[in-house]
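A single protein chain has been omitted; all remaining protein chains appear in their positions.
First chain written, first letter: the chains are A, B and C, and each begins at residue 1.
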């Protein structure tokens, strides 16, 4: 059983009527709904509670919760700064220990994603009702399984290059937009013991998370980034390989 | 002219007589001395001043200084935590804008290096008088120019795998130690507009920075990571490519 | 069930008494013996038959056989040139379609491996009774599962850097030798739809394939490179995405 935690700001859905119509129970529940299945169990956590308050200073993320999470999915947009440093570092360290991490859409600017990649993760952007077509670059990768040569999103917010990220370990999808831009829309990284997948679709004002291909890719990604090995990385003092007392001392 | 800034903690040289004998004017000056030449000018900055005080809260690093620096060389070991967050972030951002960065030895744990790479940068280590042999993996790379198949350091602190870093863009050198371990000793990264080189030798209790091959590699690296392009990366709001008003608005 | 084909030159075992003592039924059978288990079935093929003749001009490799093979393991040393071009290209194309490929030891110079990587795959070498210690670089990778920090081979043929290969997608193991050298001993590549693992141990005059860690790594690698997707890659003439007649025409 893969234990997924879907984290969402949960702000736009409560402050904008248009967004609320698309995602009445929040983006986190829309994602949870299509993910739940025989081998995937899903919980959710949000920054804002149902009174639009940040009542829980941990944003629903503690070390204990992350220890019981195989894959953390992150959606955030306008409130990245309200995620405490300690929480962002807990997430980063859990990923380095092996937890899978999926950053969706504007989570390119979230603290955990930026801290894990090290770059600004800036990009070009435009909200203008462009449509997007996403093309599969690696048809044999498990994350693109079941996807045709390309699929269509009408509309989606435009994200354009240059996207300031480290060269992905694997580039799986490239999107192009009716207004001109191209974007590396599906990027896979290994960091420490963990796997990270960035997936560009998912603007809050569009019903993107109801699109079958988007759901397929996120479900595939959950299975792909789920850990097979998880261990906190340390910086051990080691003895000479031939030392009779044994060679590793973890300080 | 390449403008190098050598940054050093400058702690061990003042607190340990043994280290002071090897580097009487500090590791920063030892590096500056062999680097200075027709195309390289060098300044230095230190965390501790000559009274073993942290008198300058910026550690000698301000935005203005970084703007006039092409390559920043970093040596730190025991006092990483005294480098203020803002200074670490200034360095990170300067590298992402294009400044070259060379992290030496225990700077694997320095804030700027860890923030740029995103991982823990943990490793295995041992101080036991091992000798090290460093092998050239990429003989055609400009950074290994002038180096034979391998060279020898007697002694050097042992650093061992697993070294928890992202897969280097290029792995240039691998070291092995008389006590058993191997280590990815020369690692090159591109991040944003900048280039980063990690080079493992340089423990404070050994005269490593007087070894000709070590000097050659650091000098080569300075020339290789020096920027040819430098620009702050932004996250611009862009118009449709066909918009008659022009397509980029930097917000 | 993963269908493995172990291919072996089967020359040294028949021409050298010393080798025959170690691998009386050939290296291919030694490998087959430890691989066979509930989820792995194994066949073998050899260049030389039991009369030391190349009686089968296909070396036991046809398109039909490869179509029924999930993972091909290759051991060859002195007779690379007797593998026909067409057979080498069949193997290359099967890997590009998705078949897993594991090249052992001196198969670094085999035609299929060189054709898939594109470089000379030259290295430095020495037969001198050195021992080797192999270090795990990526402890969380499925191929190194079950292996401690390092393991020991006494003796093994020395292979040294520079190893003229493309930068591996993942470097999993580094070996070092008592005579000095280091070597990238476990290298993983994706090419087309297929995965390729190069593993350095396995000189014919040593009982390397009886070492538990070597067996574990090869077994892990079989499971890791086994295809989840297999399809011949073509170069299709495609129509405009909006063409009412449909957009792909495979010529």
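Throughout what follows, contacts are C-beta pairs under 8 Å (C-beta built on N, C-alpha and C of every residue); 3 or more make two chains touch, one makes a residue touch a chain.
Fair warning: this is a prediction, and the values are worked out from it, not measured in the lab.
Asker: For the chain that is not shown, enumerate the shown chains it touches in the whole assembly.
Answerer: A, B, C
Asker: Using the touch definition from the top, which of C:9, C:138, C:156 or C:181 touches the missing chain?
Answerer: The one listed residue touching the chain not shown is C:181.
Asker: For the chain left out of this view, which of C:56, C:154 or C:169 touches it?
Answerer: Selected residue, touching the omitted chain: C:169.
Asker: Using the touch definition up top, pick the residue from B:24, B:142 or B:207 that touches the left-out chain.
Answerer: B:142
Asker: In the full complex, which bits of chain A touch the chain not displayed? Write them out.
Answerer: Contact residues on chain A toward the absent chain are 124, 133, 135-139, 149-150, 160-163, 167, 169-171, 174-176, 180-182, 184.
Asker: In the complete complex, which positions of chain B touch the hidden chain?
Answerer: Given the touch definition above, chain B has residues 98, 133, 139-142, 145, 149-150, 169-170, 190, 192-194, 227-231, 241, 247-248 touching the missing chain.
Asker: Residue by residue, what part of chain C touches the chain that was omitted?
Answerer: Residue positions of chain C that touch the missing chain: 92-93, 96, 109, 115-120, 122-126, 128, 130, 158, 160, 162, 164, 166-167, 169, 179-181, 189-192, 233-242, 247-248.
Quick note on the criterion: only the chains that are shown with their structure count from here on.
Asker: Across all chain pairs, which one has the most C-beta contacts?
Answerer: So the chains sharing the most C-beta contacts are A-B.
Asker: Give me the superposition rotation angle from chain B to chain C, based on Cα atoms, as a multiple of 5 degrees.
Answerer: That rotation is 180 degrees, given to the nearest 5.
Asker: Same or different, please, for the chain A to chain B contact, judged on whether over half of the interface numbers appear on both copies.
Answerer: same
Asker: By the touch rule stated above, which residues of chain C touch at least two different other chains?
Answerer: Only 133, 139, 149-150, 169-170 qualify.
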